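Dropping a structure here in structure tokens format, bear with me for questions.
Yeah, one chain of the complex is gone here, protein chain that is, but the others are all in their spots.
Order as written gives the chain letters A and B; numbering starts at 1 within each chain.
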Amino acid sequence: MLYRETGQFKTTYRADQAIFPILQDKIGVLAILAFAVFVVPFAADNYLLETILVPVLVFSLAAIGLNILTGYCGQLSLGTGGFMACGAFFSYKLATAFPDLNLILVFLLAGLGTSVVGVLFGLPSLRIKGFYLAVATLAAQFFLIWVFNKFGWWTNDSPSGVISAPPREVLGFVVTSSEAHPISKYLFLVVLVAVLALVAKNLVRSRIGRSWMAIRDMDIAAEIIGIRPLVAKLSAFAVSSFYIGIAGGLWAFIYTGSVEALAFQIDRSFQVLFMVILGGLGSILGSFLGAIFIVLLPIALNVTMLAIDPTFSVALVSDMEFMLFGALIIFFLIVEPHGLARLWQIGKEKLRLWPFPY
Amino acid sequence: MKPLHILTWLVGALVTIFAIGGLHWGLAQIGWISFFDWSFYFEVSAAGLLQGVMYSLVALGFVLIFKASGIFNFAQGSLVLFAALTMVGLMELFERDFGIRLHWVLAFILTVGVMVLVAIAIERLVLRPLVNQPPIILFMATIGIFYFVDGFGQALWGSDVKVLDIGMPIASAVSPLGVRMNVYDLIAAGVGAALVAGLGVFFQYTRIGRALRAVADDHQAALSVGIPLKTIWTIVWSVAGVVALVAGIMWGGKAGVQFSLALIALKALPVLILGGFTSIPGAIVGGLIIGYGEQVAENFIGLEIGGAIQDWFAYVLALVFLLFRPQGLFGERIIERV
Partner (left out) sequence: MRLKTLCLAAAGAAMLTVAGLPAQAAEQYVPLLVYKSGPYAPNGIPMAAGWEDYIKLINARDGGVNGVKLVTDECDTGYNNDRGVECYERLKKPTAAAFQPLSTGITYALLDRVAQDKIPLYTGGYGRTSASYGPVFPYVFTAPLTYWSGADIMVQYAKGQEGGSLKGKKIALVYHDSAYGKEPIPTLERLSKEEGFEFYKFPVAHPGLEQKSTWLQIGRQVKPDWVFMWGWGVMNSTAVKEAAAVGYPMDHFIGIWWSGAEPDVVPAGAAAKGYKALGLHLPGTDIQLLQDVLKYVYNGDEAKAKENAWGTVLYNRGLFLMAIEIEAIRQAQEMHGKGKELTGEQIRDGFENLNLTEDKLAAIGLKDFTKPIHITCEDHEGGGQAFVQQWDGEQWKKVSDWFSPHREALRAAYKEDALAYAKEKGITPRTCK
């Protein structure tokens, strides 16, 4: 009932190929965007904005990046943390070397730099596949972290190896460092992430996106029908690293404000991989759902357990948090191996008829 | 492998070690490396090879499970931690509550029992519902197991450092031929070798071992000749649990049993891809190469470029090997058809 498509006729190919062919979806997405821009900043308190929504948005971007590589192109990567570190340190160097450079430009350039690095580390994918490739991308992870940790040049010779974001403005509002108001940070992120997500969505629907999916589904067959694996795989690495790099820059500049290379350890890579798999491989929506789920779940578990019984020792709560986190991951995989995005699709199918039986 | 085969490998390895030593000596002569000394080099090589066996111990668990079920079991590290924690925990528990000083052999046997239970639970609750899912989903599920077992072990036994004392010397060293070696590492290497030999015999000559190999070759064919897949999986996970226990004892005896043990799984990954996911000898040879390579690199090249390079060096070394053999040194060649 709610998702009734009857009466929505497509008269042009254009309309048929739209991102959201169903009117309800279009309205829904616009409503969510409007809600995120006009209601959330004023309804949410600083805790929610700063420690939940900001990381969710940053992680969504990283998850979109990894989803392009792993979900659309089928190349399993565990180097996400390393690429995020690239983005963070490139942004820092750019922002401190050219103080007048526009912040958005800083992030875009850092993303481009990261995609060059990504292509370099993507080269082995032409020969190595599957889990072998996944472990090989760990080489990128460890090597990049080592480089940023070791050479003082990246941190402007800060003795502790910690970089901290200088205050920078966008459209007259300070968005980085602790001077920035949580609302301006959040709004900046919402707009940036929405635009980049739109670009990603269109990219995966384009010719190049289809070539990625062909490679994912069967690379040899794809090669035979004329898709060049070199171009397809490396372009996936480039685009994916671009997104992940920007996410890294945002992490350092907008979320934590100061960061050391160790913040992008291998745990970070796994975290993003969780988001992609639990959210749904090969789905932009899934990247958002996964990010929300993974950021929120541990905190929610922790807070709920303390709310139920404040006398719990925090040690036990942390251990329980680990256990429940693990158990829930397994549970979700068993219930729906194709991720939350797939759950949403099933829900949509149901809503088509609901509440009427036929 | 035939004896001749092994001999060739041994000779090859010795020649390589000398050749790489010579290379470093040459680099030192032209001043690219500030310090080189043959006796130091041999000591480093020996230490690296022994360390390599320790990596192999962890890698073995991965290989067993991958071979039998095609699952890349990320939880192996947390199984190592859990097994060691359980063993020490049991010993402490008996001493505190019953006043009995449990011999470590007994504790070992009890822990093996616990690991079998863990294996059964994993098979029932995780693997069975996820049968026929793509490998990446199963991989993800093992990460779920990783988190669960980590939290469970700590909730059960606490997060303190526990001292695992099974009467092994920590600091003593012997110097055959003037090469100083740590006794502890030598014993660990011996245990590792015994474990591999035992597993080899188990796989080669027992009924279950043959069934395991059949499953590894082809699940469907194995099923059709009446091999119970689920039982086999339980057995494999149990064996992997025992391997984890041995690894946990060896690592935990060195550094104390505590949370960080779960992270050594990361040291086993380059070993795995170097040796190939499906080969037990591969895990050993891979371990030796990685152990040796990273020690030599850290000691002679590391100082020149800032140190702490061994983490990534292991991966880069493995990557270089992969470029020539994409399935690892001993991995099965995959023939792809459209």
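Basically, a residue touches a chain if its C-beta (ideal position, glycine included) is under 8 Å from a C-beta of that chain, and two chains touch if they have at least 3 such contacts.
This structure is a prediction, so every number in the text was calculated from the model and none was measured.
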> Of the residues listed, A:15, A:101 or A:162, which one is in contact with the missing chain?
Replying inline: A:162
> From the list B:160, B:218 or B:304, which touches the chain that is not on show?
Replying inline: B:160
> Touching the left-out chain: which of B:111, B:299 or B:327?
Replying inline: B:299
> At which residues does subunit A meet the chain that is not included here?
Replying inline: 46-47, 50-51, 55, 96, 149-150, 159-162, 164, 166-167, 177-179, 255-260, 262-263, 265, 299, 302-303, 313-315, 317-319, 322
>> Contact with the hidden chain only, please: which subunit B residues?
In response: 35, 37, 40, 43-44, 47-48, 51, 154, 159-161, 163, 165, 170-171, 173, 182, 184, 251, 254-256, 258-261, 263-264, 267, 294-295, 298-299, 302-303, 306-308, 310-311
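Keep in mind that, in the parts below, only the chains that are shown with their structure count from here on.
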> Using the average of all C-alpha atoms in each chain as its centre, how far is it in Å between subunit A and subunit B?
Replying inline: 33
>> Going by the contact rule set out above, which residues of subunit B touch subunit A in the complex?
In response: 72, 125-126, 129-130, 133-137, 139-141, 143-152, 154-155, 159, 266, 269-270, 272-273, 277, 305-309, 311-312, 315-316, 318-319, 322-323, 326-328, 336-338
>> Could you list, by residue number, the parts of subunit A that touch subunit B in their complex?
In response: 76, 124, 127-132, 135-136, 138-139, 142-143, 146, 149-151, 218, 220-221, 224, 266, 270, 273-274, 277-278, 281, 315-316, 318-330, 333-334, 337
